[in-house]
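These notes concern the structure reproduced below.
As you look at this complex, bear in mind that one protein chain is not there, while each of the others sits in place.
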Amino acid sequence: MDPTIFGFLLSDGLISGALYALVALSLVLVFAVTRVILIPMGEWVMYAPLTQAGFLEGRLPATVGLSALLLLVWAVLDRRRGRAPWLLAGWAVGVGLLGMAGVRWPSLAGPIAFLVVLPLGPASFRLFFEPLPQGSVLLYLILAVGLHFVYKGLGLAFFGPDQFRLPALWPGELGVLGLPVPGQGVLLVAAALLAMAGLFLFFTTLYGKALRAAAVNRLGARISGISVREAGRVAFLLATAVGAAAGLLAAPLTNASYDMGFLLGLKGFVAAILGGLVSYPLAVVGGGLVGLLEAFSSFYASAYKEAIVFTLLLPVLAWRSLSALTLEEEE
Amino acid sequence: MRRAGLLGLVLLAALPWLVPPFYQTLLVFTAIAALVAAGLYLLTGLAGLTSFGQAAFMGVAGYTSALLALRYGVDPWLGLLAGLAVTGLFALVLGLLTVRLKGHYLPLATIAWQVALFIVMGSWVGLTGGRTGLADLPPVRVLGRALTDPRSYFYLAWGLALLYAGLLHRLVHSRHGRMIRALRGDAVAAASFGARPPDLKLWTFVLAALGAGAAGWLYVHFIRFVNPSPFSLEASIFYLIMAVVGGVQSLPGVFLGAALLTGLEQWLKDLLPLVFGKTGNYEIIAYGLILVGILLLAPKGLWPWIEARLPRARPPRPEGPGLSPRAASLADPLLEVRGLTKSFGGLLAVNRLSFEVRRGEILGLIGPNGAGKSTTFNLLAGVLRPDAGSVRFAGREIAGRYPFETVRLGLVRTFQHPHLFPEMTVLENAMLGTFPRTRAPLLASLFWLDRAEERRAAAEAYRALEAVGLAELAFEKAGRLALGQQRQLELARALAADPLLLLLDEPAAGLRAGEKRALAELIQGLRERGITVLLVDHDMELVMHLVDRVVVMHYGEKLAEGSPAEVQRNPAVVEAYLGGVA
Partner (left out) sequence: MLRVRGLAVRYGSAVAVEGVDLEVHPGEVVTLIGPNGAGKTSTLLALTGLARASGELCYLGRPLDGLEPEERVARGIVLVHERRLLFGEMPVEDNLLLGAFSRYKRGERGLGEDLERVYRLFPRLAERRRQPAATLSGGEQQMLAIGRALMSRPKLLLLDEPSLGLAPLVVQEIFGILRRLKAAGTTLLLVEQNAKAALSLADRGYLLEAGRVVLSGDAAELARDPQVVEHYLGLHPEERP
């Protein structure tokens, strides 16, 4: 392998690694607070650029209606909670107005798509996970799979089976050590690092610690005045923000279609597990590792690309599992 | 109950004559799905190991039989044996790699090899025919008759599914089955009654894979064609969903889930296009929504929801002879601790501790919090390994031995926070104690060769329940017991192990005065039966009235030793532990 190809594979791997890292960050965030392995995150990542594509084509994407609808159902469920239903209804109306603005001003399609997709996370948490506060990880996982089916089916119904190509935010290329690196890729890597640092810092604030506390000891959090429900909603909101941003930034490089989410989510999940599902920096490292593995194995044996990634995972998993800290003693 | 089962079987046998061929086919697929889901019942529902790789095992067996038939003209029945053998081998190797993984690493590992195997099936065109697959597989023949129509295949498929379910049912209600169920809740407790958690997990893993292998074989010889698509990750997830929706912790549950979702999928495929006028878009949405809806209504699955509404028969009281008692040890002192030392990251928790427990006595181990009592307890029980020192029990060195070894020698413990298994009955919990005293190997249980021993073990456990006064509740779920009763059950389970030395970890914590009195009488009674007791507790009144001698620990060392009266007068003890007005 000559250095040029090596460099090319390296940059390619790091860029797709950044995408996996962002998905991994959002999965770690959700899991650390709610014990939900959020399979439908992959769909939401795709919804953002697909919604943007809808705006660019001058039509109102159905995700606007979906977001507003979920918020309204949420408002009805919380109808007895003071001002909450009115705020939620207002949010739903806001999403509708944003949708119209997106059609009117296509130059703002990206940010508006981001805001349209954002409520899907917390609303899904409220509708589908909050009613089962005592669920096991397995139950949540199967619930998440069910939601994955729903959102994937909706994705096909909303956007059709086509792939969409989206305009780059930074169309140019950057020369790094004589190698052309797409500017959009640089943005993606920067976003991954930024999200990692942001989440890391967020969890050093008392608010962030409260979110973690809600996961460490549910009941203990409640008697300390921490609302576990609120913690879950906030985690889902932040995670959806990270995921939607990742989708918008990556789509100009990878295209977007309704059925790309699952494999993306799976690889993000792999990256997250490599980080032990707890650490943000390690999740980013995991993302990079998966991206690089994939890039280099596709060079050697492209038919077996994924097979190689997932097989090489086994020894890594064994090593991670052995080095994971466990307390075998009681208490 | 038995009559209802028989009636159900007759109905099932009549079913293919009552429904059109399309539904006969669906019923075959239901049996195939049920085989996979039943494996998940054992693996996920009981042992707590979530697998996303069952469809890959189907593929391994299916391809093995298909290739043998097409290339070498091997009969499908031999193909089944070969397929199961290869599947078992795969499961053994993958299991060795994966079942030791902790937490979320295990399900991810199953995803990893599921995806890898699936890609190999699709990409190794020379062997598997790639995505186009291999066609014209021979049919399965029974007594010279080819099973080519769904009606005759129905009996083959359901015969295998029910056979597998029957074997699993036997296993679950055997000594190993109880341990497998215990593992999920609490591997430490399971190990303290003689189980080797990694071995048991590996066995459940292989058994579950064999069920999936049989299903894969049924599948390929039914449609007489094989390609990778039914063996994908999505298919594996689908089987897991079936099991969870039906109720992954019961056999009827996984069968119900298999039938329901196999039917639902077809039904949605037929119905929704009629409603919406186009195909392919809406069934997955409806499917997902129905799945989410079921789980929101019945989070443990549908079967537990139904079962709670069915009448329950009370099993007969176990009778007959118990297990033969352990040979008494003449060693005195029974337990000899010399120079026991353990530190955690520089902090000396136990420092050169020496004491002995004499045969037939009750020895109390007391001391302030953080004095090292719990660490000492765990060192003796084999949960922790000492850094230095020796522990001789009944004349044998046991320092650093695992709990499943020491329990066989008659060193039995209880837990401070009762480690019971709430989903199991009180009797089954007590029977866990008999594990180290029984021998039937796992295979014997599968084929019902362990009945005599099982009966004796049940009688033994029932007697232990009578001894602690819990016999009335023998068939209740342990989850319904109050704290005081849970401690009684802990004691019964320990008694069922026929201990020479009983280690009691704070048995009185959380009990009220009356319950403590009863507990004290119970422990007195144990001594009269010749059981030696080492008691760790804070409750001074309990300890001082009950024990023959006391060892007081402080900062990991022995502060004092002697009769209760001597120790209570010891100024160092008063200073460090008892305080002015205990």
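Per-chain numbering from 1; labels A and B assigned in written order.
Operating definition for what follows: a contact is a pair of C-beta atoms (placed from the backbone, for glycine too) under 8 Å apart; a residue touches a chain by one contact, two chains touch by 3 or more.
Just so you know, these numbers come straight off a predicted model, no measurement behind them.
**Q** One chain is left out of this view; which of B:Gly339, B:Pro368 or B:Gly562 touches it in the full complex?
**A** Of these options, the touching residue for the absent chain is B:Pro368.
**Q** Given that one chain is not shown, which residue among B:Arg178, B:Arg456, B:Lys516 or B:Arg549 touches it?
**A** Result: among the candidates, B:Lys516 touches the missing chain.
**Q** Tell me which residue among A:Ile39, A:Leu166 or A:Ile226 touches the hidden chain in the full complex.
**A** A:Ile226
**Q** Considering the whole complex rather than only what is displayed, give the residues of chain A touching the chain that is not shown.
**A** Within chain A, the residues touching the omitted chain are 80, 206-207, 209-210, 212-213, 216-217, 219-227, 327, 331.
**Q** With the missing chain put back, which residues of chain B would touch it? List them for me.
**A** Given the touch definition above, chain B has residues 366-370, 416, 482-484, 506, 509-517, 520, 538, 540-542, 545, 576-582 touching the missing chain.
By our rule, only the chains that are shown with their structure count from here on.
**Q** Can you work out the whole-Å distance between the CA centroids of chain A and chain B?
**A** Spacing between the chain centres: roughly 35 Å.
**Q** For the complex, which residues does chain B have touching chain A?
**A** Residue positions touching the partner: 44, 50, 97-98, 100-105, 108-109, 111-113, 115-116, 119-120, 123, 188, 233, 237, 240-241, 244-245, 248, 280-285, 287-289, 291-292, 295-296, 299, 378, 383-384, 415-417, 419.
**Q** Along chain A, where are the residues that touch chain B in the complex?
**A** 37, 128, 131-132, 135, 137-139, 141-143, 145-154, 156-157, 266, 269-270, 273, 277, 303-304, 306-307, 310-311, 313-314, 317-318, 320-321, 324, 326, 328-331
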